[in-house]
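The complex appears here minus one protein chain, its other protein chains still in place.
Moving on to chain A:
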Amino acid sequence: MSRDDLKATFFAECEDLLDQLSEGTGELEDGTATEETVHAIFRAVHSIKGAAGAFALDTLVKFAHRLETVLDRLRSGSLVLDPDSLQVILRSGDMLAELVELAQAESDEEPPQMAELIESLVALSGAEEGGPSAPEPDEAFEFAPVAFMPMSFDAPDEEPEDVYKIRVPAIADLFRNGHDPFLLFSELVALGQLEVSCDASALPVSEAFDPDHCYLCWELTLTGTMTEASIRDAFVFLDDICEIEQVSGGSAALGGDLPGLQSEEGPMSVSEPENPSLPQVAAEEAAAEPATAASATSEPAAAEKSKAAKPAASMPQTTLRVDPERVDRLINTVGELIINQAVITQKLLASGMASNSDIMSDLDDYQYLARELQEGVMAIRAQPVKPLFQRMQRIVREAAYGLGKDVALISEGESTEVDKTLVERLAEPLTHMIRNAVDHGIESSEKRTAAGKPAQGTIKLSAAHCSGDVLIEISDDGAGLNRKRIFEKAASQGLIAADAKMTDAEIDNLLFMAGFSTAEKVTNLSGRGVGMDVVKTAITSLGGRISISSRPGLGTKFSIALPLTLAVMDGMVIHAAGETLVAPLSSVVETIRPKPKDILPFGREGRLLSIRGTYVPIVNLAKLLGFPTDAEITSDNILILIRSEQSGLVALAVDDISDQRQVVIKSLEGNYGAIEGISAATILGDGRIALIIDTDAILSLAGHFGRDMASREEMDYAQTATMG
């Protein structure tokens, strides 16, 4: 595993840890936290800090350390959680998540609020301990002692040898703590010439003897050209207990630097002969237990040694990390398999094979298995929306804090799984809508109280699977859309006629128009030049639909319907001017074989469809896409009723509909280039390529085509004209 892989592991792990953290802080917030919650929060922050240190992510380490200090106080009970400290902890959790994101993006930028938050954390970490300088994080991150380097013995002969005396006192717990004097001393043998003398005078001869207890002390004399540091290194875990003293040596003869050296190292070698940390009690406790260890270590040890030689095979594996490209390749191949299956079926049928023959029923099994395989492969990319929703929690907190509003986010259906790409690409539109909801949707606490609503505003974010789609809803209990203002604004911006007659829903949909903005003043949050039109574009580019509904005084709700995956879609195979095309089933409302009287002329070339008392413009799909056709629209055509938020209902005139089926989406942009009105391509059962039409783009193309059809008044006029 390379360093980069380890880093990827780290960031994947951070995601989990941040989830645990926000879950924990959520419990702190709603008062359901237990003692274990605080421990879990602490551990999450501690783990992030520990691993971040390994990658020298200093900003992250610095911040995590501050937060950890506060959490430690909370854990030990020396800090009591009040609304203020809760806010600091919540925001710090958000900050930590942001810092992880920045670290992942390899940015060393410090978020603007970080300094302020650190100050708050320092204030909470107990100023009495010496304020900001209390726990200096940097000192806690020195590297572990560097390995000793065996000295080279080809040193010039004239270099005088050093003599060190090392006294190892009787350390009662020496054996219990896993030390082996033999190993310790043999390391010194590698450094120079070693003489060992052992003082066994303290060894009891009666039954008071405890084999776990170390009664021996040693005096070692080491002669050679080594440094004191290398000796200390060998005794690294005991260097404060053992006395290491240079009795004579060449460095003394080398002059000048010795006094400095001694004064520096002198105090270090002065150690307490009796270490208070190794209490006799421990030894007595050990003595109280029968000497199991002594026998346990000798006999079975030999037997188990052979077992130990086998490498431990069982390693806990909870998740599998796979290069996304491999999954994409797999999805692609499975897509080809599905197409291939369709090709075979079609060819067999064309060759006159009876559909109830054996081979056809085998082919049914093949189709079933291919579908299973496809679903399984799609599931690899499926991810719960939870991390996305938790990110929104942060957005709400940040936005509410920035605007001085009191807003809570409630989320539902966090475990709903969606294609990973969708999760990623939803982040931006969702962020925008959530910010909007806090900024424009939710009123100030005073206004809310005056309106008889709870002072705290609520935003609800939910996800659910709904007939092959993912339904995501963002609703707030704010003031609702101010339709009068939206209308006036749109009129003043020239987006609509000032005297246009519009339904409430149509006015609401003006929000999605390019260039539209209701914000009176550009606030820090929403004045980023991103409007709802961008959100809509993002959603439709994912093959989704967005709609809005609002009730004055009660709130606004955005509903987003998205396909479960971006790789496959349900399509309707249609024909126009001899070309085969696919229309996404999600935008098809119904298909109609019109009667001659239902088709009405409109303008010079236009046609309207009369359906259940209303009139819908008919769009000649072949003509619109530029296919050569002279055919007029007649009742021989089949009409496909398409709905779009912008243009309402439109009827697409085609020659024929042949099939309704799942198609594998092949991007055109990567292979060919973007074509207006076409979103992608697919390969049909007969191996031919069919273009997938982009219904929204088709409708806006149609708008240019016959702009005079767009407004309702003219349609009303058309109605009277044809009636009259």
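Quick note on the criterion: a contact is a pair of C-beta atoms (placed from the backbone, for glycine too) under 8 Å apart; a residue touches a chain by one contact, two chains touch by 3 or more; residues count from 1.
Everything that follows uses one rule, which is that contacts and distances are computed from a predicted model.
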Chain left out of the displayed complex - its UniProt protein name, from "Beta-methylgalactoside transporter inner membrane component", "Response regulator", "thiazole synthase" or "Multiple sugar transport system substrate-binding protein": "Response regulator"
Touching the absent chain when the full complex is considered, from A:R73, A:K165, A:H179 or A:H575: A:H179
Touching residue (missing chain; options A:L18, A:A33 or A:A51): A:A51
Which residue of A:D84, A:D108, A:E195 or A:D240 touches the chain not shown here: A:D240
Those residues of chain A which, in the complete complex, touch the missing chain: 1, 6, 9-10, 12-13, 39-40, 42-43, 46-47, 49-51, 53-54, 56, 139-148, 173, 175-180, 182-183, 186-187, 234, 236-237, 240, 277-279, 282, 292-293, 296-297, 300-301, 304-305, 307-312, 314-316
